[in-house]
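With one protein chain withheld, the remaining protein chains of the complex are depicted in position.
Moving on, here comes chain A:
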C-alpha cells in the first residue's frame, strides 16, 4: 500500500467517524424531542398547584410532593375512587379486546397465509379496507348501530368497536409472521405423526409467539389510548375509561395540571411495563433461526 492510499484510507475512516458522530447527535436530539414531554409530565406531577403555574417555571420543584399520586390511589377520596374505577375499566376493555383480537386473528391469519380459497384476495382486501378510513367516519354509524343493539353505555360497545380496528391490523401483522414460517415445518410435523391441528399447535404457534406478542401489544395500546369512541359511547361515570375519565381534571375555572400529569403518568405505566416485560421474548424470538433459506 502506498502512502497516498494509506492517507486516503485514514480520511475515509475519519469521514465514517464524522458520520457516526453526527448520527449520534441526531439521535440524541430525536430522543430529547420524544422524552422531554414525558420528563416534564413527571416533574409537573410532583408540583403543587401553585408551583405548576409559576413563571418562570421551576425546572425542579422547590418542594416536590407525591400528594397528587396519593390522591389518585386513595379509594376513600372522590378523585381516587373514580380514578381507580377508570383504571380498571381501561384494563378490562383493553385486555378483553386484545384477547379477542388474538383469538380471532390467529386462525384467520393462518388461513390467509396457508390456504388458497375462492375470494381470498377480496376478503383480505376487505379486512384492510376498514383501516383505510379515519376513525371518525364511522363514529355516527357505529353509534346508531350500538344504540340499536342496546350496547350504548356498555363496555361491549367499545370492545366491538376496538376489534373493528384492532382485528384487521392483527390479522395483517400475523399473516406476515405465518408467511415467514416455512410450510415444510408443518408438512414435516404431519408426516412425523401430527394432525394438521397438532402441527399448528405444537410447531407453528410457538414459532409465531413474537408475532402474537407484537400483535397483542399493538391492540392493547390501541384500545388503551382510544378516546373519541369511548367519549361518544359512554356517558355514565362508572363506565368511563382512562382517556375520557381524566378529562375531569379540566374544569371550567381552572385546570389541575399536577393532578392531570400524575394521572397521565399513571396511565402510561401499564404500557411501558408491558413493553419492558415482553420485549425480551420479542427480541429473542425474532433472532431464532428457523431453517436454512
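Just so we're on the same page, contacts are C-beta pairs under 8 Å (C-beta built on N, C-alpha and C of every residue); 3 or more make two chains touch, one makes a residue touch a chain; residues count from 1.
The working rule: contacts and distances are computed from a predicted model.
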item: Among "Formate dehydrogenase iron-sulfur subunit", "Dihydroorotase", "Sugar ABC transporter ATP-binding protein" or "Oxidoreductase", the UniProt name of the subunit that does not appear here; value: "Sugar ABC transporter ATP-binding protein"
item: Options A:111, A:145, A:173 or A:194, residue touching the unrepresented chain; value: A:194
item: Residue, one of A:145, A:185 or A:271, that touches the chain absent here; value: A:185
item: Interface residues of chain A (partner: the chain not displayed); value: 182, 184-185, 187-196, 198, 203, 206-207, 288-293
